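What follows is a short report on a single structure.
In this view, the complex is presented without one of its protein chains, the others remaining in place.
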Amino acid sequence: MSEVKALTGNKCAALGAALCRPDLSAAYPITPQSSVVEQLADMVYSGELDARMVQVESEHSAMSVVQGAAAAGGRVFTATSAQGLALMFEPYFRMSTLRLPMVMAIATREMTSPETIWSGQQDAMSVREAGWIQCFCETNQEILDMILQGYMLTEDPRVLIPVNVCYDGFYSSHLVERVEIPSQAEADAFLPPYSLPAKLDPRTPQALDPMTPGELLMKYRRDHLESMRAALAVIDEVDAKFAAAFGRSYGGCVESYRMEGADLAIVTLGSACGAARDLVDELRAAGVRLGLVKLRFTRPFPAERVKEALAGVKGFAVVDRSVSFGWDAGPMYVETCAALGESLAGKAHFSAIGGLGGADISMAHLRETALRLAGLAAPGRAETLWLMD
Amino acid sequence: MRHVTPLGNQGMYILDTAAWRVVRPVMDKNRCVNCGICLSLCPVGSIYAEGKQILISYDYCKGCGLCAAECPKQAITMEAEVK
Partner (left out) sequence: MSYIDTIKKLPQVMTPGSSACQGCGGELITRRVMQLAGNNSVFAVPPGCMAGAGVDGWSYQNGCTAPIHITLLDNTASFLSGVSEMYQRKGRGDVNIVAIAGDGATADCGFQSLSGAAERGAKMLYVCYDNEGYMNTGFQRSSTTSLGSRTSTTPAGSAINGKEQNAKYLPLIMSMHNIEYCATASPSHMMDMVGKIKRGLECSKRGFAYLHIFSPCPTGWSFRPDESIDVARRAVRSNIFPLWECERGRYYLSFDNREPITVREFVKSIGKFASLGEAELNALQASTDSRWALIKRLCER
């Protein structure tokens, strides 16, 4: 039976990981992620969780240790944020391109400079071309659930791509919400034990990653891209399986909220979706036909689903908690426009950037965004809106 | 499986290093005492034992001359490779 508790996002990530019975976890402390590994350590040191815990000297080594354990046939977990993610980039890129499955939580945080430790999605967004699957969570329940779903997804033979479960630092990592925690038996019934063969085993001697000529490398890259595409369907399958087991469905790659008959849409991701829902309710009551498109996965980018969700709107704004240098916009705005292709014509749209470095994305900011959108007369791109007080 | 080369898939990566050789070690079995020092120092692993006998294989020998230089009995001489 599930248990109901009030929990922080970080506790949910740790509990989610523990329910998946990892063989090994290695991590290095960094704000706002640290309590994930602290709680895993508690469980291991109290004997509650039968797993190896390796306290490394850096995130570079955290990713390297889990990489070695995954290559030796283990289910592994780690978590990080911002500078830690940047430091581990080298083995991070290699984890996905070695096609080793794993789940890593990212309590997202703004990148330095200027010096900051607060929330922002610049860290995860900056590594979205590193070959990982990335999902973004709105609630603490979703964090826990997506860790469980993440292992099923990453270990699917059609996928074999590591998964990032991202959630907003502090807003989600440190705030408490009501969460249903599945029992170990329920988790076991959902997620089978790890069964992929070890790549480094004297019983089946092989060279893992010999020097590879370009022709072969291109084949591997094409395979990787094809698996990313295949993952889109697997994400929906896993969501359906999860719903059957636990009664909670998140809609797969994209969730549409009150998009029926919507003229206008706010597209966003992560914890900002909570405020966006309230705003949609408020403006709908006032007669504005506004809806929310919640981007749940950014890699693979669910282009078709986004296009479908926005098919009927006259205008949309994408609210990003990070920037795309060189586009004068947020990265998800750029990608949403790319996904819409020809159907972008005839729509009014703009990028809204807010919530950097721990700043809030408030109801007032979202109201400003929606009302500006409602007031746009002509189709095409309007100037980027900075959500600042 | 991706990015892995199972043993035997296309065999070992073996270069024809014998082709590099400009001089070849020739062992004078009258002087050789089969001590095996040359075998222990050959970087290529080209010197082998057959029973008590120490012998040189030319399959991969690169002709570095370490065996000749280190032989305590001066039983190995480097001779010009004739092709």
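Worth pointing out:
Letters are used for the chains, namely A and B, taken in the order the chains are written, and counting of residues starts over at 1 for each.
The rule is simple: a residue touches a chain if its C-beta (ideal position, glycine included) is under 8 Å from a C-beta of that chain, and two chains touch if they have at least 3 such contacts.
Every value quoted in this text rests on a predicted model; they were computed, and no experiment measured them.
Among A:A41, A:V54 or A:A303, the one in contact with the hidden chain is A:V54.
Checked against the hidden chain, the listed residues A:A27, A:A69, A:V234 or A:L344 yield one contact partner: A:A69.
Touch with the chain omitted from the figure is made, among A:G47, A:P114, A:P193 or A:P213, by A:P213.
Chain B residues in contact with the hidden partner, per the touch definition given at the top, are 5, 7, 9-17, 20, 35-37, 39-46, 48-49, 59-60, 62-66, 68-70, 78. Along chain A, the points of touch with the absent chain fall at residues 23-24, 26, 52, 54-58, 60-61, 64-74, 76, 90-91, 94, 198-202, 204-213, 216.
One rule holds for everything that comes next: only the chains that are shown with their structure count from here on.
Remark: chain A and chain B have CA centroids separated by 56 Å (rounded to whole angstrom).
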